[in-house]
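One structure, as structure tokens, below. Some questions next.
The complex appears here minus one protein chain, its other protein chains still in place.
So, chain A:
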């Protein structure tokens, strides 16, 4: 047995060299298909969302949405979360529609170009300032559309990040100190679909006993087996995690452990006092911001020290390479260029609805969109084809 392990390690060493060679090769040919670091995609998407929040120009927004969609189509994998992008598009459309409908209902009726008249519902004097229906003007609808489109564009940008980056890999990138938290989130993520599944299963079983599946009685009949099931499952999971070594800690002296605990506790106490000091004007000033800062840094030191006790390694961690830098840079640049465009030409970025004008693009805006779309070529293509599509039925 020991022999086997020893051989294993010897082989492992030679394997390490081969692997390093492989890495050098892939650094020379960055176009090999691979998954990009999830943080890079998120930075890119946040950049796009920031850009979208800085304009209501429908042309710019539409181009941003189209750009994000193009990147998603070219660079997403074929995992289930990647296919959810369509949902974000639908959600965006719903937001725009809702905005317009709201403007229709609670009209306000500003604008000269009245399209048609809806019968106005008179409201009591208490609700003065609110109007239901009435004349519908183009300006009013257009305002709703611009507003909704901006919100939808921001949402779709974040949806693009969700489709491009595996949310679980993002959790894997958290520092060691937050390892326990990220594990809890990962477990919760996998428990949620199981819970849905067991609700469906139990509801079907309830029908077998002749229940209609409605009302408080039915709720109890479904909730009890589902909860009991979830409890059993979580106990099984906890046992499995424990027997696979979860929570092994490095041999830390008791003193250090106490120090870690003390630091975190004191830090959190400091944060509480600091927040209180910040909110209550009657306490002396040093209990405010300075206390909050000291508390925060103490807690962070404590957590870092705690993170050192977590002794674990990472399997195939995502690495930050040139492509990651380029993609994240594109996001930041998009945001920066849009802001610049806004300070140069605010009227074109926020086109007025009254008087009605045709929205125009500026060269800077076009540049921002071009930068936003660049990752569709800059990012390496994703690993596709390893997963058979029928696996997701």
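As a working rule, a contact is a pair of C-beta atoms (placed from the backbone, for glycine too) under 8 Å apart; a residue touches a chain by one contact, two chains touch by 3 or more; residues count from 1.
Convention: contacts and distances are computed from a predicted model.
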item	value
Chain excluded from display, named as in UniProt, from "Energy-coupling factor transport system ATP-binding protein", "CdiI immunity protein domain-containing protein", "Xanthine dehydrogenase family protein subunit M" or "S-DNA-T family DNA segregation ATPase FtsK/SpoIIIE"	"Energy-coupling factor transport system ATP-binding protein"
Residue touching the undisplayed chain, where the options are A:236, A:272, A:322 or A:344	A:236
Among A:224, A:258, A:272 or A:322, residue touching the chain not depicted	A:224
Touch criterion as defined above, residue of A:34, A:131, A:168 or A:257 at the omitted chain	A:168
Chain A residues that touch the omitted chain in the full complex	1, 4-5, 8-9, 11-13, 15-16, 19, 79-80, 168, 183, 186-187, 189-190, 193-194, 201-202, 204-205, 207-213, 220-222, 224-225, 228, 232-233, 236-248, 311-317, 383, 386-388, 390-393
